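Shown here: the complex without one of its protein chains, the others still in place.
Chain IDs A, B and C follow the sequence of writing; residue 1 opens each chain.
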Amino acid sequence: MKAGVIGATGYGGAELLRILQSHPHFEIEAVYSSSQQGKSIVEHYPHLSDIVPMTLEDIEPKEIARKTGVVFLATPSGISAEIAPLLLQEGCTVIDLSGDFRLKNTNDYETWYKKSPAPKEWIDQAVYAMPELNREQIKTKETKFISNPGCYPTATLLGLAPLVKRGLVEENSILVDAKSGVSGAGQTATFGTIFNELNENFKIYKVNAHQHIPEIEQMLANWNYESPITFNTHLVPMTRGIMATIYGKLSADVTQEELLELYSNFYKDEPFIRIRPDGVFPATKEVYGSNYCDMGIGLDTRTGRVTVVSVIDNLMKGAAGQAIQNANILFGFDETAGLQFTPVYP
Amino acid sequence: MKAGVIGATGYGGAELLRILQSHPHFEIEAVYSSSQQGKSIVEHYPHLSDIVPMTLEDIEPKEIARKTGVVFLATPSGISAEIAPLLLQEGCTVIDLSGDFRLKNTNDYETWYKKSPAPKEWIDQAVYAMPELNREQIKTKETKFISNPGCYPTATLLGLAPLVKRGLVEENSILVDAKSGVSGAGQTATFGTIFNELNENFKIYKVNAHQHIPEIEQMLANWNYESPITFNTHLVPMTRGIMATIYGKLSADVTQEELLELYSNFYKDEPFIRIRPDGVFPATKEVYGSNYCDMGIGLDTRTGRVTVVSVIDNLMKGAAGQAIQNANILFGFDETAGLQFTPVYP
Amino acid sequence: MKAGVIGATGYGGAELLRILQSHPHFEIEAVYSSSQQGKSIVEHYPHLSDIVPMTLEDIEPKEIARKTGVVFLATPSGISAEIAPLLLQEGCTVIDLSGDFRLKNTNDYETWYKKSPAPKEWIDQAVYAMPELNREQIKTKETKFISNPGCYPTATLLGLAPLVKRGLVEENSILVDAKSGVSGAGQTATFGTIFNELNENFKIYKVNAHQHIPEIEQMLANWNYESPITFNTHLVPMTRGIMATIYGKLSADVTQEELLELYSNFYKDEPFIRIRPDGVFPATKEVYGSNYCDMGIGLDTRTGRVTVVSVIDNLMKGAAGQAIQNANILFGFDETAGLQFTPVYP
Partner (left out) sequence: MKAGVIGATGYGGAELLRILQSHPHFEIEAVYSSSQQGKSIVEHYPHLSDIVPMTLEDIEPKEIARKTGVVFLATPSGISAEIAPLLLQEGCTVIDLSGDFRLKNTNDYETWYKKSPAPKEWIDQAVYAMPELNREQIKTKETKFISNPGCYPTATLLGLAPLVKRGLVEENSILVDAKSGVSGAGQTATFGTIFNELNENFKIYKVNAHQHIPEIEQMLANWNYESPITFNTHLVPMTRGIMATIYGKLSADVTQEELLELYSNFYKDEPFIRIRPDGVFPATKEVYGSNYCDMGIGLDTRTGRVTVVSVIDNLMKGAAGQAIQNANILFGFDETAGLQFTPVYP
């Protein structure tokens, strides 16, 4: 199937190209950019020399609809809101990696993103797609528009799902202390993203104000967990990787052994989830360049709190990898097709 | 005053030498090592060429007592327990940077350090010394034995003190998610400390089991906060710096403005504490190489939780810097003498 | 074809497993270790969870010969010299990644490696195999023993070959200033390899004494370049990647345009060599995780010197990737089989 990538010069776009070029069922038909048309991908990304020979094209929805079976929108929030409707109207199947269609409540979008929301009708049509948690919904015949989850919500919700869906977490007790490599900030060049300001440094940002908070709470509410969460994000001086250190008070007597069994069972058929054995916790590099989400679970009997450590590669399971996983499901391909990357270690 | 440094080849020892060599009131009289006697400091640490010309000497307590007015013990836990009593018996004034004399309850030591505790009589004599929180105790004439606090407890307790001492934190609600640069692990060469395993990686370690937990709880109990805390530690791929992201539920109605005022007032005469203005939070590099502890405070009205972000240089305020600060107090010098390092940035 | 990996816990071994597990013609039959038998690979390398389920086995040559069609020796210098002959005597086909069989002159080995050389008879049988430079020799029917080149020699010789084979470089004028990420040092835990000593630091090591010098000179001599080279190596605070900055005085009048054409033609059929256009030079990350060697060429008309910049991933083209490439050639598979990794960027 022919695929188009819009926003191919961003890091999410580059990662989509890395996956697509060796995918057994998709092939890269064209790459698009709103600002760099006519430039070759290789000029921007020399690492793609000899691999992706395309030149960036202008975004013309009719033409895109004619040429491609699926379009990946790797554009920033605000831009996707404008482009996605144009593509959908032309009948494209669209997988959007931005935050523009994730929040069903447009007030939430305005509050947390501080921008105008996308048209409500399109938001309603978008399927928020995290395969391990709502695979059936993605598979539905009529799905033509996927809203790919955020990086932090992916690590966090996969980490919380077994506990929350079983009703094991006390109200008002969820606290997520998240850490990310810098690639999550994309290619924007500002004083705050230059090497000198981030190297050998550790920062907190958007304290209690990250736009992924309502995305997580929206899903938790679906699982009948209604209280707000505390959620903070930090920048680690590394390029890739997210760790969500997740805390919650248990509302029932459960042992460490039972917790490990709960997680292992919950994810036992999932190809991209790996649960560490008792006493072992994953580090971010153990999923580097791959689509895995690895987890470790630790019960603190002193405090009654459980610690769930969930790691992903933010550009893979947190963005491009999950987008391809969703596309695989949507088109009925093997869910792991083109995604069987072994983590690059060390 | 003549000072000796035992364990001078460790990073804490090196940092003590950096401070002492330009200190107006102390001078380095001798450096000691239990394993590298006869080797020059410069051979181990070329950065000290022309600055510290000493050769490592054997640890002979009588001789040390004769030659020095104060001895800094920059030896690891387990070793200090053996050496400190020998020095104290000879009449030395000792400032110990290890964890061996911090916990008054020897059971706690055995439980968390998984080693035999130091003799109880000496533990009882040691003054646990964090200047901002118990300066008067340090000043007491008869003090001859200082137990220097741990790096994590320093960042954490300075961050918690204003809230807890005012009784503003709900029981069972304190959670500290701490992150450290790798120099905290010292010079031990193991598979887990080599560059390849830590670079471009983010790790959690000692989940719910770090030996600094009882040290923090001991002080909290002094302030009548008796419930256990949740405390976790992570390794950041950088050399220096600790950030403690501290969470607690407020037990009273307080505004963000009042919180900032509380902290500013609490620390208004402290030369090494800097409180960021509203909406600004410190990054670890902003204290690099200095003795400062910088803090930012954020109230999350959605959850009723406060977020206190506390950063230090783990080798300075978290170890050698605080040790010298304590020594200054002990001997009646200006508390900032020799410690007025501007952070090295970037 | 069934493959065995000896020394599977080293980084070269781990990289071999990453490649082999998705290779279309090889499958991992067994993994061996001289020191960690009985331990599972996953216990040592959690990133291989669910991917390489093997347990490390003892090295028994007869058994290995029975079970495998090819054995990769990812053992350090000194160890390969002992193990390879045992395997070869049992009839194994062996691909050795160490330096033990690269130098035909055993005196050179003793001088530069400061160890006893392997038995001369086996050294004579080993084919030093760099596909782009002696593919035909590798293809020869009777080849059963491959000596895989070193990381620095790979980047250097690929960079020098077009110039030297054309006789364009003046005698006594070759100077190579090479830089490597730390993974080249392997997993050895010493004071010099811990994170704190290497992070935010740049070091030169083995000044004018690196054991890869005679390996490079041996090949240059084959091309009738007989004068000694100057060659130095530095450690970069990163994990993967080598850059060789290669300098030589031109012995003939050649333009920058002609140089670029020379390189492009020389490597025009090579799937893993990419030449940058005029004015563009590769960075190490542009080949991260891949088997490419990328080059840029710059003529300095002021000095008559040419600068060739050659980059590889030291664990891939510099070790495991090239080993698999050699195995592909040896067994008549497509040379790129299992090696079509797009560089992981950023």
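Here is the rule we use: contacts are C-beta pairs under 8 Å (C-beta built on N, C-alpha and C of every residue); 3 or more make two chains touch, one makes a residue touch a chain.
Keep in mind the model is a prediction, meaning the values are calculated, not measured.
Chemist: Which residue, A:V71, A:L198 or A:L260, contacts the hidden chain when the whole complex is considered?
Modeler: Answer from the full complex: A:L198 touches the omitted chain.
Chemist: One chain isn't shown here. Among C:M243, C:C293, C:L315 or C:L330, which residue touches it?
Modeler: C:M243
Chemist: From the listed residues B:V5, B:V287 or B:V306, report the one that touches the chain absent from this view.
Modeler: B:V287
Chemist: Please give every residue of subunit A in contact with the chain that is not shown.
Modeler: 11, 182-183, 185, 187-191, 193-200, 237-239
Chemist: If the hidden chain were put back, which residues of subunit C would touch it?
Modeler: With respect to the unshown chain, the touching residues of subunit C are 172, 175, 177, 179, 181, 196-197, 199-205, 207-208, 228-230, 232, 234, 236-241, 243, 245, 247, 281, 283-285, 288, 296, 298, 300, 302-303, 305, 307, 309, 311, 346.
Chemist: Residues of subunit B in contact with the chain that isn't shown?
Modeler: 11, 14, 17-18, 21-22, 45-51, 183, 199-200, 239-240, 274, 276, 280, 282-283, 285-290, 294, 340, 342-346
Criterion: only the chains that are shown with their structure count from here on.
Chemist: When you take the mean of every protein CA atom shown, which chain's own CA mean is nearest to it?
Modeler: Ranked by how close its C-alpha centre lies to the overall one, first comes A.
Chemist: Let me have the rounded angstrom distance from the C-alpha centre of subunit A over to the C-alpha centre of subunit B, please.
Modeler: About 39 Å, centre to centre.
Chemist: Between subunit A and subunit C, what is the gap in Å from one C-alpha centre to the other?
Modeler: 36
Chemist: Give me the residues of subunit C that touch two or more other chains.
Modeler: Each of 11, 183, 199-200, 239 in subunit C touches at least two other chains.
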